[in-house]
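Got a structure here, written out as structure tokens. Questions coming.
Only a single protein chain was left out; the remaining protein chains are all shown in position.
Going in written order, the chains are labelled A and B, and every chain counts its residues from 1.
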Amino acid sequence: MMTQALVTNRQAVRSVVERNIIFFKRDWIILVAGFLEPLFWLIAIGTGLSSFIGDIDVDGKLIGYTAFVVPGLIASSALNAAAFDSTFNFFYKLHYLKIYDAMITTPLSITNVVLGEVAWSVLRSTMYSSAFLVLATAFGFIESWWGLLIIPVSALIGFAISAVGIFSTTFVRTWNDFDYFGLAIQLLFIGSATFYPITVYPEWVRWIVQLTPLYHGVALCRSLALGTIAVDDLWHIGALLATMTIFGLWARARLEDKLLH
Amino acid sequence: MSIVLSGFLNPVFTMLTLGWGVGSLVDDPAALGTEDYVHFVGPGVLAGSAMLQGGFYSLWQALGALRWEGMYKNAVRTPASYIDVLTGRLVWGFLRLTFSSFAFLVVLLLVIGWSGWAALLAPFVAGLTGMATASPILAYSSAQENDKAFPIISRLIVTPLFVFSGTFTPVDSMPDFIAGIVKAFPGYHGIELARDLLNERAALGPSLGHLAVLLVWIVGGWILARAGFRKALTS
Partner (left out) sequence: MELAVEARALSKRFGDFVAVDGIDLEIRSGETFALLGPNGAGKTSTMRMVSTVSPPTSGSLNVLGMDASGYGRQIRSQLGVVPQEDQLDSELSVRENLMIHARYFGQSWSDAGRRAEDLLEFAQLTDRSKARVETLSGGMKRRLTIARALVNEPQLVLLDEPTTGLDPQARQLLWDRLYELKERGVTQLLTTHYMDEAEQLADRLVVMDGGKIIASGSPTSLIEESTSAEVVELRLPEGVTIDGDLPFQVETLRNKVLLYADDGRAALSHIQELGIEPTGSLIRRSTLEDVFLALTGRQLVD
């Protein structure tokens, strides 16, 4: 009889990520397509509208419209990377492929499974934003070395969106429910001060926007890209960390109810 | 519910936030050729979102109706032929989109004010734009056994067309090769026509030109889609 070392948590989480890598190795074009989407928006709105819009004041610094939109779209690309895998695909794996039922008969725990799926989203988010960052730097839209920190920030965005996505998906009953998700993702994408400063909103809308995770990611990426980062921005990091933790734990509890019955 | 969420709330929200947010940043709306940015983006989203929905109507929804659910297969056992089913699908899609576009139009007119009787034609233009996109995609998707390539069509064809066809930005302000490509597709013509109608500047000649492009795409797609429908429903 082979004596087997017990799988470590790190190995366990990694194996769940690997499952996604095996899948996307074959369907890599889906990864590429997902990356291109924010780029389309950049070309259409960021550069298309720049000739009609004058410089924008960000924390007392005047910048061109394209430079204003770029960091917002980097954050959105992290959203895009995490949103589909943690909602639509997660639902498919949970209810149709039933691979999580199979996974939990192995040494993997529910926590390993959730963290593995979130880790994959984080990986995908950082891949997208790194590629985007390279492009943005090449075109001169990143004005500060602080810009490098956009990569860890997009990891936080990926984590937060994935945790919220998995949590919400545990409530989904039919595919039609995903229409609400489509609307929610569109709301996050356009509403999170991606294309204009949050100051254009009246006070009450600002409050709502500040409750959503992507807004904080956009604000952080913008400060980092423009080098206007300040101590104030720490609260954005706090907001992302809180979203990650609360929804991550919640998602785990919901899945325990669903899978361990 | 789907029609309310993706057919009404989604475009209304897009129009309001961009019209309001981006609109407040635009210094020189005259350069856009409209009174202000909402006058520009409102009609853009009206026809653009119809185009987007038309695309989805011919992807998973169409494959579902043709292959996964039994409704169409049952229909061809009645005197209705597969061609009737194809025509019926496009007509139904047109009616649905026109209907939800009217709802959108009400909100738009509340924002920009009454802009003449011609505005009431815009939802029909949106319905046609949706079907001018749906029809050729249907020619492709009806010939498919599975949805493997659909995410690619959706993300690399339908979405870029939505973004680049002048929905949010004048097509001519984009790189030349992009502008050249999108002008061949129906979305651009639908959006231009809707924009003219809602800005009280629709001239007969150019309007008929745009309309002709839409109809060519619809009929062309219809002709090509017949083969896929025959294969899926009669074999």
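Methods note: a residue touches a chain if its C-beta (ideal position, glycine included) is under 8 Å from a C-beta of that chain, and two chains touch if they have at least 3 such contacts.
None of these values were measured; they are calculated from a predicted model.
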Query = Which displayed chains make contact with the chain that has been left out?
reply = A
Request  = Just name the one of A:L36, A:I56 or A:I99 that touches the chain not displayed here.
outcome  = A:I99
Remark   = Among the options A:P107, A:P152 or A:G182, the absent chain makes contact with A:P107
Ask   = What subunit A residues would touch the chain not displayed?
value = 1-2, 4-8, 11-12, 15-16, 18-19, 22-23, 97-99, 101-109, 259-261
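As a convention for this text, only the chains that are shown with their structure count from here on.
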Message = Report the inter-centroid distance (CA atoms only) between subunit A and subunit B in whole Å.
response = 29
Message = Using the touch definition from the top, list the residues of subunit A that touch subunit B in their complex.
response = 29-30, 33-34, 36-37, 40-41, 43-45, 47-49, 51-54, 56, 65, 176, 179-180, 182-183, 186-187, 190-191, 195-196, 200-201
Remark   = The residues of subunit B that touch subunit A in their complex are 1-2, 5-6, 9-10, 13-14, 17-18, 20-22, 24-29, 31-32, 151-152, 155-156, 159-160, 163-164, 167-170, 173-175, 178
